[in-house]
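Reviewing the structure listed below.
The complex appears here without one of its protein chains, the remainder shown in place.
Labels run A, B and C following the written order; every chain starts at residue 1.
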Amino acid sequence: MYVKIAATKFVLEWITENLASLYGVEDVVYTGKTKYQKVDIIKTSEFGLALLLDGLLQSAEVDEFVYHESLVHPAMIAHPNPKRVLIVGGGEGATAREVERYKSVEEVQMVDLDGELIEIVKKYLPWSQEGFKDPRLKLVIAEGRSYLSSQPDGYYDVIIMDATDPAEDSLAIQLYTKEFYELAYRKLSENGLIVTHSAPLLMKTRLVLSVLETMKSVFPKTGLYAVYIKSLEAMWSFVVGSKGPLPSELSGEEVDRRLRERGVKGLKFYSGALHEAVHRLTDIYLGVFREKGEVFTDSKFAKTLREAAEE
Amino acid sequence: MYVKIAATKFVLEWITENLASLYGVEDVVYTGKTKYQKVDIIKTSEFGLALLLDGLLQSAEVDEFVYHESLVHPAMIAHPNPKRVLIVGGGEGATAREVERYKSVEEVQMVDLDGELIEIVKKYLPWSQEGFKDPRLKLVIAEGRSYLSSQPDGYYDVIIMDATDPAEDSLAIQLYTKEFYELAYRKLSENGLIVTHSAPLLMKTRLVLSVLETMKSVFPKTGLYAVYIKSLEAMWSFVVGSKGPLPSELSGEEVDRRLRERGVKGLKFYSGALHEAVHRLTDIYLGVFREKGEVFTDSKFAKTLREAAEE
Amino acid sequence: MYVKIAATKFVLEWITENLASLYGVEDVVYTGKTKYQKVDIIKTSEFGLALLLDGLLQSAEVDEFVYHESLVHPAMIAHPNPKRVLIVGGGEGATAREVERYKSVEEVQMVDLDGELIEIVKKYLPWSQEGFKDPRLKLVIAEGRSYLSSQPDGYYDVIIMDATDPAEDSLAIQLYTKEFYELAYRKLSENGLIVTHSAPLLMKTRLVLSVLETMKSVFPKTGLYAVYIKSLEAMWSFVVGSKGPLPSELSGEEVDRRLRERGVKGLKFYSGALHEAVHRLTDIYLGVFREKGEVFTDSKFAKTLREAAEE
Partner (left out) sequence: MYVKIAATKFVLEWITENLASLYGVEDVVYTGKTKYQKVDIIKTSEFGLALLLDGLLQSAEVDEFVYHESLVHPAMIAHPNPKRVLIVGGGEGATAREVERYKSVEEVQMVDLDGELIEIVKKYLPWSQEGFKDPRLKLVIAEGRSYLSSQPDGYYDVIIMDATDPAEDSLAIQLYTKEFYELAYRKLSENGLIVTHSAPLLMKTRLVLSVLETMKSVFPKTGLYAVYIKSLEAMWSFVVGSKGPLPSELSGEEVDRRLRERGVKGLKFYSGALHEAVHRLTDIYLGVFREKGEVFTDSKFAKTLREAAEE
């Protein structure tokens, strides 16, 4: 049979150990290595300009806002009045941009390990620039967990985890363990929430449910929702832990009302209707694809963490 | 970097001309060719047992019901009282199985070109067997469009198109043109509906919207909904044309009520809640990823159809 | 298992209909389309800078000389005294460079369809520049077969075919048919030779032997030799037709003697020892992997050629 193929160059990206995607590359805008990771900024055929870290697509022109709005707004809107927000990771700047839409926010701290990366994205990714301009943003170049542990207890209203994907054999796993969530719990204020992106809901169900289980082992209330993101070719999952209300407790009408009240403008994707639909759908899919997660502890990954430390 | 890879054998499947998926194969259960197509029944790493026709995954053990329930029930439930149903394609048998859940149905005709395929799937796909056992099923081995044109006008309450995917360079396109939908319109009864699966909503938006535009050029009411299907790695789209009510006009509660009233049992995925959420989400995504379709006519594909006829 | 993977971007290149290569891309130096073909100049991980036409690697920094020396010298050295040489294709310039090493050569005509391509390679491929500087070179932008038919009979001593690879479904096939070789025969002088590169000896044995059979149907003497070329990941084949002597008739010593006598300097790969070894190895492999070719005629490809003409 004849297959119509337009691209000649492709990214080969592994989604699971049995599943990969090949997507067309038109051009390479930037390629290099920072102290911490391999950075590619490429023009893709299907997703427009895209940022890849260590070969994994982080976000793309065609729908970076779908990812960033889905990560930020459910937690921000569920909190009664978020004033102090911490972003862990998020070097791309767009997570900060979404947080900055809230007039109530007084301080946005963003702690990212990779200062070189931030310079690169500011130069090459048009959508990364806006987020860095707001005077409420305080950018810290440091390792997230250490930084968080050095901050005062009960300080943050919302913590947004926009770090490297969780993987059991990666150092990034230290931002997804019980001990990390215990630390986050202490640093959150009374009604504080933490939200973390995690992994494709249906392709890595056990991993996603493990992040949820781990969150459950620390926070009184937890939630999980997944949003289909074209450039990630997946229903990407987000896990929430809360000392107060949860996003899923809000009706679509309430979401829309709060967005208005809090002066949130410029959204392209997120809305009350979206909020309600994705929570409902996530529950339906989890009912169908049943798996069991486990609590992630530092000690479970001791070997990974030790090896990473050695290098 | 080290990538954990478990599978050694993969299917390479092209989703668009710039995008392909590589998914792990554990074993090959059956491989061969019928008069019409290449058939592979394989044990995949991620999706369980799967049927491939000409190298494209049709459905898989892990969620064939997600696809088949999503294809059948919205149209069946929107119709006031479906008695005579035609399935075009559907050789796998599972579409018939879903239709047969309705007590009101008196006659299910299934017309598929490939009699050999039906024998193969009955032997190897556990989920294909149930559908073939119901005495209301009338199986016809014939080309769908010719068969439909030979049937009495106004005969069918619901026509379900479960044929080869639409592609502008494939002969199957003749089941997605204005002329075909005009034929279907004539063959449908007063409140009749036709539903067709089409393509991934966000990866082939223009194609999906063209199927919708084509449907609109014939039917007074049309609809579009998309459901994420893990084994297809996509939000797969379904397009509806109706002479009477549309699925989208029904609330979730009404869907659930009708499912009960009509004695529909054994569903694993479809429900009122699902119905409402997917319709809402589809609208949201279409609002974000705006494209324009075009009306597909026989003459547009004259060359394709002529060449296919020559071979 | 863990697989060490360094590249994130790859070319996916099809070698046969069942075999493809994925090779790492570091950067894209140029990408665009001329009137005739898609052009990519990329920095590959394994082969250095490389030129791709319509997604197929033509030659690469690491061993372009292996290809070009292997194409040019056996025929040039077998001819008693080559003065007038025609290159069909060869837009990259390096084939001309090899021909120009011969002091005896008075005129090098190079006919390539794609003038835009020539401008691109001169700009981006360091190894393409030298060949264009020699005053004996006459560059003609035209279709090769038409051009050749407009030239005087008995004019050329050597014709070197450096055109698009032969493929039964490509328009380029018209440069590999009996009718084309009959034309070349007429245009060659008394001891004239034609050489054409063709395809991977062991991956497309039948195709290579068909080019040889076709050559045999026209020329009194014919030969075939294959040289392993790293960047083509194959033993690439070259087919010769001669009105006089053949390369295979020369011993390694004779080859070295003639290279000296003819003032050929600057070779990096080709030598008498190489000449002898590749001829011997080719015969051994053909003895092991026996297949049968067929004579290619214009009429066999009439449909391909007509369709190409229509587009």
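We take it that contacts are C-beta pairs under 8 Å (C-beta built on N, C-alpha and C of every residue); 3 or more make two chains touch, one makes a residue touch a chain.
Everything numeric in this text was worked out from a predicted model, so none of it was measured.
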Would you list the chains present here that the left-out chain is in contact with?
A, B, C
Where C:29, C:202 or C:305 are the choices, the one touching the absent chain is C:202
Residue among C:260, C:280 or C:303 touching the omitted chain
C:280
Can you list where subunit B touches the absent chain?
5, 8-13, 22, 25-28, 31, 38, 40, 42, 52, 54-55
Hey, which subunit A residues sit against the chain that's not shown?
1-6
Hidden partner chain, residues of subunit C it touches:
1, 3-7, 10, 12, 14, 16-24, 38, 44-46, 54-55, 62-63, 66, 169, 202-203, 228, 230, 233-235, 268-269, 271, 273-274, 276-278, 280-281, 284-285, 288-289
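Here is the rule we go by: only the chains that are shown with their structure count from here on.
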Averaging only over C-alpha atoms, locate the centres of subunit A and subunit B and give their separation in whole Å.
34
What's the distance between the Cα centroids of subunit A and subunit C, rounded to whole Å?
52
Any chance you could list the residues of subunit A touching two or more other chains?
5, 10, 12, 22, 38, 54-55
